[in-house]
Structure formats: structure tokens, C-alpha cells
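Missing here is one protein chain; the remaining ones are kept as they sit in the complex.
The first chain written gets the first letter, and so on, giving A, B and C; residue counts start at 1 in each chain.
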Amino acid sequence: MSIKVIKPTAAFASLLPTEYLELVADGPYASPKTINDLGTFKEIIAEHPHCAGCGVALGVRLTVASLPAPADTLIVGTAGCSFFGLAQAALNYSCSAFGNQNAVASGLKRMLKIRYPDTDKDVVVLVGDGGIADIGLDLTLHSWFRREKIATIMVDNEVYGNTGGQESGMTQEGQVLNMAPKGKNFAKIPVFELARVSGCVYGARVTVASPKKIGRVVRKAILLAREVGPTYVQIYTPCPTNFKFPPQQTINIAKKAEEGYYSFQEFISDDAQAYWEKNFASSTM
Amino acid sequence: MIEQRVVAPEYLFNEAEREEQFITGSEAVREAIKRANVDMAISYPITPQSESMHLVGDIYAEGYIKEYFRGENEFAVMSSVAGAAMGGVRVFTATGGPGTLRAFEAFPTWAGARLPVVCAFMTRGINSPLSIQPDTLEMAYMLDTGIIMLHAENSQDLYDMILQAFMIAEKPDVHIPVGVFVDGFFITHTRDRVKIAPPDLKLPPYNPYSAPVPVMDMENPPIRQMRDPFVMKSNFISYAAHASWQQEILAAAERSRRHIAHYLGNLLEAENETAPVMIVASGTAVSQSREAIESARQEGLDVGLVKLKSLRPFPTEELKAMTANAKAVIVPEFNRVGWLAREVRAALEAKVKVVGGPRVFGGMTMPPDLILDEIRRCANE
Amino acid sequence: MSITPYRVLVGPEGYLPPAAASRGILLPEKGEALIEGAIVPEEEAMQAIATKLLSAKNPFFFPGPQLLWDWKEGVALKAQAVKKLADLAGARVIPMPDYRPKYPMINPAVEINPNHPNLTIWHNKIDVCVFIGVHCHYANMALKIIRGGTSCYTIALCGEAGHEDAMISLCCMGMPELARLTEIIQSMKGEQAA
Partner (left out) sequence: MSKDFLRISPAFEDVMPAEYRELVASGPYGKGYGISDLGSHKELLEEHPLCAGCGLALSLRLTLSVLPAPEDTVIVGSTGCSALAFPQVALHNIHSLFGNQNAVASGLKRALKLRFPDKHKDVVVVAGDGATADIGLDMVMQSWFRGELITTIMLDNEAYANTGGQESGMSPKGAVLYMAPKGKKFQKVNMPELAREAGCVYVAAVSPANPKRLGKAIKRAILVAREVGPTYVQIFAPCPTNFKFKPQETIKRIKEREKDGTYLMREYISPEAQEYLAAMEGGTKDE
């Protein structure tokens, strides 16, 4: 995207609300920013209607702040709490039927490759746990089987939050929630392992307690998806509203999880590793 | 869970001493299922249906239902429901809006396979753009799936119709699915007075061997049985068999008329049906019409009301009788396409002017004045 | 409904005859029965069945899976009673062992199938047939195809709600009703013989 697209025409510049001017002046488009720059630039998502302490809002904000090329990034989402903040994002965001995000992204990425052969148009899927692990599982796995060059990012709050707190496939076994009155009776779906088996060339599992790690793995996933193959990042984003903990506890809960079942993990294929060392090993990130 | 005793449906519906509660539509679903002797319920969340199926999950935990689980999406849930019904149990589920469309391929198979499934539809807008608000557009698509369609005006209807739906669906000469449709949010999420039977009463259990088709359990003949074999060999005989099969599904819906009348009293209700201007509506459009009629009568206008309770089978003859003296029929609806106006025009065969509207959609409410304007216009012509 | 009420008469009625229920024909209550689409007392229908069977040139009984397979208490006994009734009425028997479409070809001399019952009717030149022990869905499928394409007079002896698409249909039939029908045929045969 050239900056022209977001610069108001001189005749009307004075009439535009300030937020649009700020986006031009110190948005992340001209020179991509990272997690370390948070607070120094106008973020792609400046406001959202999520609940207080929402882990998903934080996960989405950190992800969007880590895009290597926000000017040429399109995000494909689906129903769920994630789409509230993303609906305010200052980049192309599409949302179709519940669960079809990876199918939509496949078509979108291939078309953009044809229309802009010499530009890396990053197509990033950014969606909740229900959208990927349950209703969208086959479309997600098949985009990986086909080696679609897209980065799939799950903000995992381990519950169907937007519909009022029902058990999802990513809910932990035994957890009592709506539609699991006696506690969920099967294990958290191993999407991270399935990603590896299905052909993802890079995968990372992280929590909102480690913003710097999120910045690194999201950037790496998107850059690798440009050339090598599909990539997957899974971010634990606790939900105070449906798990009934105080909003200010979100980071602590994520930290505790990171010390236990949600430990930081990465996998990378040989050809992805080779590509990374050749092209990006020098950069500090 | 309290000990329940089986009673005759007629007793549970008409004679049992009822207690009034101030509950939401979602809670009305729970109270109905608690008394419906349901074996199995399968759920998937979608606003505005989720609360109903949460509560059904809770009474499963209390012991009123033998089996309950959350599927991975609506198409999978409706397929599991089909598997359960073919296995010979009484099964319940619910969905709405986009969920109805995602599950859609399953509905005609339910009817074709003669599965007496009861499904509640909390109607909601269809994407795009996304709307979680009430809208009955999905009913337009459901009209030709072969399932029986009841439309609840309020939570009392919702409670009664779900219980009655099981009895209608499981009649051997009917034995096709019954959909109980109710407008999302307007009914599911608002409290209302609902008269319910004592909680220690329940419907008789479902007897799978009274079904017009074999049950898939290897315990009844014939053993060499596929449900359902595609009758597709490319010759006339297969086409004739397939056509006859479809006719039998239509016939099943026709046979349900007398059972619907027996349990619901009639396929429609009417008041002041000799008036020159008649309103014909279903769902919450009926409640809005009642308010408009109230104002119209204060202005000295003569207007009547027909509340349709069954949309499939459609009460064509009854509707003709109830609009015999009308010079205009007004059909208010909560959807863009006016599927009920189409049905009413087809039924009345242009013998009377049918005004297709007022219509609101996208989740908008319907101010009674919109209907009142229409009444005034028709009254003055 | 159409001006002249629909009648369920012997065929061939046409390319795709309607389901009688879709033309307003109602099912009988207990103690009633259907003759050619009209509700009549059960006794009258039994008499009509006896007359039809005894005057038929080539009558056949088509017992279905619920009678052919001895799958639960009392079925063998009922099968015995139905066989006796058929013999008494001078009718032969062709079984409907199951409902699956028979590929590549059915042997119409020894079997009838609800997906293509007309083959067996034509092959054996059957002028009157009796359905019993067939699941209602498949009986109705077959009865419409027979009425559409053959001139066979169909009779349904149903333990459940009955069949509008048969020319004569009893409903709610148990062993007592079966015995009564056998009695009527017995006495009618006696009168004819005397």
C-alpha cells in the first residue's frame, strides 16, 4: 500500500477527525514498529469494546503491533470476541461465515499473488479458539495440507466467549462451563501438534504474559509464510468474564500457565530454518 | 432431580394444574424439555440460542436427560442428532440464523429419513453483514425442507409447542421432524408470564418400534437395511420410487394436521374474523398487531386478527374461511422477503387484496404505528 | 380442495398419481376403515375385502419383514394366522423380505420390493394384492407406484394408522381383527359353495 492511500486530500484534510491524521503522521506504515515501540506510535487498533482485562484484546493488540509490513497486511477473521477489536483495525479486515477464515484466506492470498506478483501481501488469519479448533478445523488443516502461504494465529481464551461462555474444543478437560455442566470430558485439542503434522513449517505457542516473545514469533511466522509455507502461532489469552477472575489478574494467570501446561514452544522445519538463517539471522529480532 | 411420573400428553397439556412463572423464553425451553422425557440433547453455541441449550445442559447434569454433548459445528450437531434418532431415541437440539444455514443440508435428510427430531429455531439475521438480532428470514428457506413448522408468538407458546412437537412428530403416520420457531431476543431474552405444569410430570417415552421405518440397532427386521439407500440407478423405476418417497413425506405433513389440531387446538387462531380488514401474522408480529388493533378499534376501525401457529402444514382452508368477508389482508413481518405474504397470497388465490407489509428487518423492532397506518389506509379504501 | 373429492381407485391412474393424503383423504380412527378414499365402518371394509379376494382371478398376499422374520414374541403366531387367511382366500404369497433396491435385477416371480413393486405385479399378472407386516413408509411408497402403473386392486391390513393410498385399508389391526376377517371369508366362501 502506498502511503497515498491513507493521506487525506489537501482540500479535506482539515475536516477529517484527528485520528486519521495521526495515522498518517505516526502510524506504523512508513517504518514498521515492534513491541518495544509500543506507546511511541499510533497503533493500528487504538480502541475496542472488549471487556475489562480481556486477554483476547491484548493478544490481538500485540499481534497487530508486530506485523512486519502493516502497510501490506490483510487480516482474515471470523465471528468471536476477536472480531470486536479487529473491526476497528486500520487495515483491511474481512470476516465471513463462522469458521471459514482459512478458506477465505487461501483464495485471497492466491489472488493477491497474481495481482501484485512483486509485493509481499501478507495474509494473516487472526481468530479465536472455537473458530479454528472446532467449527473451522477442517478448513484450517486443509489450508495447511495445501501449503497455503498464510500465517494462522489463534487467540486462545479456551472458551466460546462471545456467545456467553460455552466449552470449546480448546477448553481444558474437567473445566465446568456452559454446555459442559459436568465439566469438559475430553482433552484440549492438540492444534499445535496437528499444525506440525499437517505441514506447517513453523509453529509457536506463547501467552500474553510474554509480549516480546509474541512480537518475535508473530513476525517470524509472517515472514516465513511469505516464502516457505503455512505457519501457526497459538497465544493463550485468558478471559476474565467467563472464567470469573478479576480483570487485573489476566497477565498473572497467563504467566502461571506459561510456567505449566502452556509453556513456550516452537517448531521449525529444516527448510524454514535454512531460509531464516539465510535471510534474517543477522536481525536482532 | 425430582422423581417424575409419566402421564398422558393430554393430561400434561390440558388438565394438569399449572403454576405461573416469570421466566425468559430460554428458561421456557428448559421447563419444556424437563417434562418431555428426552433421551438425548446435542448443542452448539450461537446467539440467541446458546442460553436455551446451556439450561438444557444443566438439567442433563441434574439427571432429566440421559445424554448430552456439545458438537463442533451445526452441520455436525444436526448429523449427530440424525444418528441418534436413527438409533431409536428421543432427541432435541436448537439453533438459529447462521447456524440454521450452516446445518441446512441436514434438514431435508431428517424429513426424508422420517426422523421425529424436535428442533427449536431462535430466529436471527443472516450474514452478511452479521447481525445477532431477531429476523425470520431463515424461515423462508426452511419452508420446503419437508419438516413441520410451528411458530411461537411468546414464551407460553414456546413452552407448549416444544412439548406438543414431540407428540406430533412421533405419531407413526407422521414421524417427520418438527421445528418450533421463535423470534430471537424478543422472546428468548425477555421475561414473561408462563404457565407451566408441575415438574414431577413427564411425557410417555418414545417407542422406536412404532416408527414407519426400521430402527438402526440390529434388533428389528429387516437386517439387510440401508437408511436410506439412494434410489438412483438411472432408470424410470428409480425416479418413480424417489418421487413416491418424496410424496410420502408431503403426505406425512398432511396427516399431521389433525394431530396439530388435537394438541394445539387449531393450526391458527382468529378474533373478529368478520371484519373487512384482517391482519394475518405469526410470531412476535402477532403481538405487535394486537397493539395496533387496540389503537385502531379506539379510532372506530373494524379490524380482525389471524394468528398462524402452524406454517407447515399451512392452514389454507382455515385461512380462507377466516378472511371470507375481508376486503384487505395485511401481513406484517420481521424479514426482508415477505415469505408469509407469499404464502397468504398463494392460499387466498387473489380472492382478496393482500398487503405484503409492513416489514422491518436487520433486527429493527416493528412500531405498532406502522401496522396502524396500514389498517387506516385499507379501511379508507 | 378440488371440487370433486379425490377417489382412490384402481389404476393405472397415471404418470405420477398424487399421495391420497395430499388430496384431503383422511386416515380412519379405530373401528373405522377406508374404502377407495371414503371412511367406512371396519366391518363393511372387511366384507369388501372378502368379496374382492374371493372374486379375484389371481390374488396375492405380500407379507413384509415384520411378519417374515420371527423377531419378537407373537410374530410367528401372527404369521401362521396370516398364512391361514391367505390359503383360505385362495391367495398365493410372494414375500417382501427387505426394502433395499434390488440390483442388478429382481426376480419378480419370487420377490416384491417397495422401490419397484410394479415389476412383480406385472410379471405375475396380479389383480388383487394384500400388504401386511410392511413398515408404513415403504407400504405407502409401493401402493402409490402400483396405483400409478398397474391395474391391481390394493388392500392394506395395517397394525398402525392405515394407508390412504390403498383401495381398501384397515387400521389398528391386531389378532382379533385378523380372526374376524378370517371368519368373514370363511362364511362368505361357505355361502358361495352352498
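Going forward, a contact is a pair of C-beta atoms (placed from the backbone, for glycine too) under 8 Å apart; a residue touches a chain by one contact, two chains touch by 3 or more.
Note that the structure is a prediction, hence the values are computed from the model and not measured.
*Asks:* Since one chain is left out of the picture, which of the remaining chains does it touch in the full complex?
*Replies:* Visible chains that the missing one touches: A, B, C.
*Asks:* If the hidden chain were put back, which of B:F69, B:F186, B:F314 or B:F361 would touch it?
*Replies:* Only one listed residue reaches the unshown chain, and that is B:F69.
*Asks:* Taking the full complex into account, find the residue in C:G11, C:P101 or C:G149 that is in contact with the omitted chain.
*Replies:* Only one of C:G11, C:P101 or C:G149 touches the chain omitted from view, namely C:P101.
*Asks:* Have a look at B:E15, B:E62 or B:E105 and name the one touching the chain we're not showing.
*Replies:* Checking each option in B:E15, B:E62 or B:E105, the one touching the absent chain turns out to be B:E105.
*Asks:* Tell me which stretches of subunit C touch the chain missing from the display.
*Replies:* Within subunit C, the residues touching the omitted chain are 63, 67-71, 75-76, 79-80, 82-83, 93-95, 97, 100-101, 103-104, 107, 110-111.
*Asks:* Pick out the residues on subunit A that sit against the missing chain.
*Replies:* 134, 137-138, 141-142, 145-147, 169, 185-187, 189-190, 193-194, 197-199
*Asks:* When the complex is taken as a whole, what residues of subunit B touch the one chain not shown?
*Replies:* Within subunit B, the residues touching the omitted chain are 39-40, 42, 66-67, 69, 71-73, 75-77, 79-89, 91, 105-106, 109, 113, 208, 214, 216-219, 223-230.
Basically, only the chains that are shown with their structure count from here on.
*Asks:* Considering only mean CA positions as chain centres, point out the chain farthest from subunit C.
*Replies:* A
*Asks:* Taking each chain's centre as the mean of its CA atoms, how far is subunit B from subunit C in angstrom?
*Replies:* From the centre of subunit B to the centre of subunit C is 35 Å.
*Asks:* Please compute the C-alpha centroid of subunit A, do the same for subunit C, then give the distance between them in whole Å.
*Replies:* The answer is 66 Å.
*Asks:* Could you pull out the residues of subunit C that touch at least 2 other chains?
*Replies:* None at all.
*Asks:* In their complex, what parts of subunit B are in touch with subunit C?
*Replies:* 114, 171-173, 175, 210-214, 219-226, 229, 231, 233, 237-238, 240-241, 243-245, 247-248, 250-252, 254-255, 258, 317
*Asks:* In their shared complex, at which residues does subunit C touch subunit B?
*Replies:* Those in contact with subunit B are residues 1, 16, 18-22, 26-27, 65-66, 68-69, 71-72, 97-101, 103, 114-116, 118-119, 135-138, 140-142, 144-145, 148-149, 160-162, 164-165.
*Asks:* In the complex of these two chains, what residues of subunit B are touching subunit A?
*Replies:* Answer in residue numbers: 43-47, 50-51, 53-54, 57-58, 60-61, 68, 70, 72-73, 98, 102, 127-128, 130.
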